[in-house]
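With one protein chain removed, the remaining protein chains of the complex are shown where they sit.
Here the chain labels run A and B in written order, and each chain numbers its own residues starting at 1.
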Amino acid sequence: MSLAIPNGLDNTVEKPGQRAPLVLGDTTYHDITETVCQVAERPPSKSWVAGFLVAFALLQMLGLTIAYLLYTGVGVWGNRSPIFWGWPIVNFVFWVGIGHAGTLISAILFLFRQEWRTSINRAAEAMTIFAVACAGTFPGIHVGRAWLAFWLAPYPSLNLWMWPQFRSPLLWDVFAVSTYGTVSLLFWYMGMVPDLATFRDRSTNKWRRMAYGLLSLGWSGSSRHWMRYEKAYALLAAFAAPLVLSVHTIVSFDFAVSQVPGWHTTIFPPYFVAGAIFSGFAMVLTLMVPARSMLGLEKLITIRHMDNMCKIILATGSIVGLAYGTEFFIAWYGQVGEEQFAFTNRAFGPYWWAYWTMVTCNVISPQLFWFKKFRTTPWIIVVITIFVNIGMWFERFVIVCTSLSRDYLPSAWAYFSPTWVDWAMLIGSFGLFFTLFLLFCRLMPVINMSETKSTLAKQYHMAHLDDDHAAATEH
Amino acid sequence: MSASETATETVSESEKKIHGVTAEFTSVDTLLAACRRVRDAGYTKTDAFAPFAVHGIDKALGIKPTVLPWIALIGGVTGVTVALCMQIWMNAIDYPYIISGKPFISLPAFIPVAFELTILLASFGAFFGMWALNGLPRFSNPMFTNPRFDRVTDDTFFLFVDSKDERFDQAGVERLFADCGGEHIDTVVEDDSPTKVPSFLIVAWLVSVALSIIPLLIVAKMRVTNSSSPRFHIFFDMDFSPARDAQQTTSIFADNRAARPDIPGTVARGQVQDLSFTTGIEKLSSNAPKPSEHLVAFMQESDDSKTTGGAAQKSVMDTTVWLDKNPRKVDASLLERGQQQFGIYCSVCHGMNGGGNGLVNQRAQKLSQSTWIQPSSLHQETLYSDKYPDGKLFSTITNGIRKMPGYAGQIKAKDRWAIVAYVRALQQSQNASIDLVPQAKRASLEKEKAGVEKRLKEEAEEAQKKAGESKKDSPKPA
């Protein structure tokens, strides 16, 4: 009942006409269950505990700095006239961008029937939700009086007797990010229910069984349920796909509907979306490459998966590069003085170092993925994707800070310098992200078992087809 | 668990109600084959249980498609309608106000939120609709009474025929399952475990509900009652500003004055000392007659000039001691500056040559504006320096006259003096004799003059000729 695939097989090579396997080794359905469940069932490893402690400490730092900020006021940030957006918005856009890979893998790759997504989508979706949580923190505190942030909601206020301003892109953002967070959460949770049922059925401890039993909502695997479930999954994927595009599009509107030189350019929507996918995939790879070997998931998350993701990084990185080039060209072609200045200032002004860091990391470093060697060597992937993450942070920094620091009024020009609070919050947000991610690895199924099993079933089926074909041609 | 054991168990539990019969399969293909046989045998109340979605099983079991897409569609349509109505009502009807010049109903700006709410409600429709249609969450399920059923979420497929099926016959179903290659053919009994929710859960639920409404009750109470005690101040220094008023004292400075005196050596904006340079009046502060009379006369200046209507003499009422001489050194660079400033500020009305026919005037004439007063020509005798001292001209530029506004706000004092110098030069240019031109340049000037005269003459002749021709061509008036 199993299809023997040698463990050492290089499944990045695909003979045309014969699909390379996505599940390696002499794997059965039960093996998939075992491989995934052992991650959560065995006692935590020392490295997990160490990692969790560090992440948790950073999370405390984030909490303390936020408390300090709320107590003292937003003046403790480096935000000064005219750079009122500063790091909080840089971090916000950065994290929202990271949050794009999960739903993209789940939704768009699902719609395009890219089956290799099955073993990475769960963790990527989890990252989406955690990244959106990190992202939501920053505008939440950037409003200054965080306890009045509910004024953004269109509720009938007895105090104000007025409504939010729906013609403002910042309000669109509130709707976009919260919708995105909600739908991603539903999508993630729904995908997890059958696997939580597996956890329930395997658990020996009464409390564990009860907890997973509640979370899995009494899932029984009935084919009627499966049919509606699949339909709902496809529908959610179809809704989430344009949603992913819309979220970063609307984030880009925050910038592009203004008249600030360097922000007001029509390519922003697709360019932000490409950049978001780019950074999201980079983050997924940065985490999944070490995780797969630490959690023993090599047979399910294979080199081929990483190879494919590297290709997407290469493609989106090139789109981003093309967008940088187009912006420069049109700034020159349009012959509008302010625009030209904004772009020259980016590359050769006081922030030249940030600009060239961004170009090196975002445009040049992913070009290494043209070579298969780089796409299939885990440590190189990690190094390059970390560079990409750094580059994408700098991209947002460049957009926010260079344009704001030198706009139409030269007498107001300034240079942005972050304070220790800015630094602590940026680092602390990684603490929040990693704390949630490490907890997820311990408590939830890190790989979508049911989908991986159906991929395996298809693999069996294709093998039979090939056998039939071979038999047929012999006649 | 072997087959015989199961059989004995069934016997011992025979008083329990039978829910149906299951068989286990280990591969998709055998399951699908069995499903088809069960379907073809005419059973309708059947189900298959699998660890993943088996493609094609709905056809094999004859399961009808779901209405879920319609629920999602209703969600989506609701979302778009609610979002558009909400935004239009809130921003255009209930509380209309203008933002960045956009119309009250700015459809493009309403699209993002409309889109997001469409997706949100459609997703809610798909998500909650799916669980509702599936009848989940449901924690008590007869299938779960079979301990082997735990493997359905791992690697085993179960086929099930319900005892409520019209054609249900336990032995027949078991035989059919065996024929299809099903293993571990089992009867499933109804779940008779107590359905009562444990009392501690109910208590915990009630307590949490009770606790969670406390904050809401507090808020509600606050909203409808008044309180005599002051509210809690989070930002004390924002609610009670530490800034002092003018006559208050402070402990920060040694002299205890909250209002600080000027720092020695600083000059406030607009308090430059040299008054004659900025007014055009000689020694304004210590002038001969009486400063008060002088100032009254100064303030009445514009009214006087209106009544005298540009008399050829210095106004008798004008007792002001104007500066006669431009306080700046008059040289080529000053004149150049004056020319430039004149070109920017004065020429639009007075014309480049100061003749009073600038572009604005031409336009006003064209539009036949009845209220328009033609700007003065600067080449009137009354405006020459003997009648109209430099200081007075400067003051006119500074404060305006008749319809002409004052230019103190736009032109710096030193540039106003440059304009005065340039106006003098313009006036000079209209009355200059050839003697003023340096000897070396006279010849070329004469030559140019001759050329211009010749051209004018030619043009005049041509025009005459043309006029004659057109008279000939045109039909004679009746």
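Basically, a residue touches a chain if its C-beta (ideal position, glycine included) is under 8 Å from a C-beta of that chain, and two chains touch if they have at least 3 such contacts.
In this section, contacts and distances are computed from a predicted model.
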item	value
Protein name (UniProt record) of the chain left out of view, among "Branched-chain amino acid ABC transporter permease", "Quinol:cytochrome C oxidoreductase", "ATP-binding cassette domain-containing protein" or "Response regulatory domain-containing protein"	"Quinol:cytochrome C oxidoreductase"
Sole residue of A:Pro44, A:Gly140, A:Pro270 or A:Pro378 that reaches the chain not shown, by the stated touch rule	A:Pro270
Sole contact to the chain not displayed, among A:Gln165, A:Ser178, A:Ser258 or A:Thr360	A:Ser258
Identified contact with the non-displayed chain, of B:Ile111, B:Ala258 or B:Ala425	B:Ile111
Residues of chain B in contact with the chain not shown	28-29, 32, 36, 55-56, 59-60, 69, 100-102, 108-109, 111
Where the unshown chain meets chain A, residue by residue	14-19, 111-114, 169, 230, 242, 245, 249, 253, 256-259, 264-270, 311, 314-315, 318-319, 322-323, 326-327, 330, 332-336, 370, 461, 464-465, 468-469, 472
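In this section, only the chains that are shown with their structure count from here on.
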item	value
Interchain centroid distance [CA atoms averaged], chain A/chain B, Å	29
Residues of chain A defined as touching chain B within the complex	1, 28-30, 33, 73, 154, 158, 161-169, 171-172, 175-176, 179, 182-183, 186-187, 190, 194-195, 197-198, 200-202, 213-214, 217-232, 235-236, 239-240, 242-243, 246, 250, 253, 449-451, 453-454, 457, 460-461, 464
Of all residues in chain B, those that touch chain A in their complex	26-29, 47-55, 57-58, 61, 63, 66, 68-69, 72, 86-87, 90-91, 94-95, 99-100, 102, 106, 109-110, 112-113, 115-117, 119-120, 122-124, 126-127, 129-131, 133-134, 136-141, 143-144, 149-155, 158, 223, 235
